[in-house]
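What follows is one structure encoded as structure tokens, with my remarks underneath.
Removed from the display is one protein chain of the complex; every other protein chain stays in position.
On to subunit A.
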Amino acid sequence: MIDLKFKQIVAIVTFCFLFSCKNTTGELVEIQGKQVPIDASIKPTESISEFVAPYRNRIDEVLDSTLAFAPEPFLLDDGKRNTSMGNLMADIVFKETAPIFKGRTGKELDFVVLNYGGVRSIISAGNVSARNAYEVMPFENYIVVVELDGSAVRKLIDFLTKATRRHPISGIQIVVDKNGGLESVDIHGEPFDESRIYYVATSDYLVQGGPSVGFFDEMISVSDTDYLLRNAIIDHFRKVDTLKAVVDDRFIQLEN
């Protein structure tokens, strides 16, 4: 009796396999989509962790000694037209580049323009290490000094005032009216003089990308500093105890 029932079940299951479940690809009938978070609940695969460990240890040795202190976090969204993190970056580039440029050419650096997208991370409050510099500037970009005539500087300022992103600047003060029209520009404390030549430190990324990047359309010359942006940041961290930068009046929009 039991035997018979079992045989029947086997027969039914076999039937199902043979006839309902043909071995052809058939039509696409259903698609299910979701994303699975990779969170703390998942155990790491040990063989992978072990493989990574020596690579990580070497990096940690190099990067994790404390170089400076951040009393407050430096952020990329704390001001309307300039930010504490952007200002920190642009000021570092100014301070570290001006003496090199002067030493090589005898000329004064006028101001600094970087791109907002090139500052890849904030710096949290607390101890600051070379690791922060890698987070902020992971790219292998070099500082270059661009020679611009007055009309090219005007175009650059025009680009900056129309930009929706808060591109970091240093050594230049831009004031726009409530409609975004240019109110005043001071470079190094002097009113912008369209008849003279200016020297602007920036990232080689913005120069090599050419006009399509938007910053530097017409350049008289470009001087290499052979100085990685990241190394300028690390050198600055080594020199100062406490990092300082706040949202200030270097680029403001008047309210009325």
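Throughout what follows, a contact is a pair of C-beta atoms (placed from the backbone, for glycine too) under 8 Å apart; a residue touches a chain by one contact, two chains touch by 3 or more; residues count from 1.
Criterion: contacts and distances are computed from a predicted model.
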Next item on the list: Assuming one chain is omitted from the figure, identify its UniProt name from "ATP-binding cassette domain-containing protein", "Bifunctional metallophosphatase/5'-nucleotidase", "A-factor biosynthesis hotdog domain-containing protein" or "MBL fold metallo-hydrolase".
Entry: "Bifunctional metallophosphatase/5'-nucleotidase"
Next item on the list: Touching the absent chain in the whole complex: find that residue among A:77, A:108, A:140 or A:158.
Entry: A:140
Next item on the list: Could you list which residues of subunit A touch the chain missing from the display?
Entry: 16-17, 20-40, 42-49, 51-52, 55-56, 58-59, 62-63, 120, 124, 131, 134, 138-140, 204-205, 208-210, 212-213
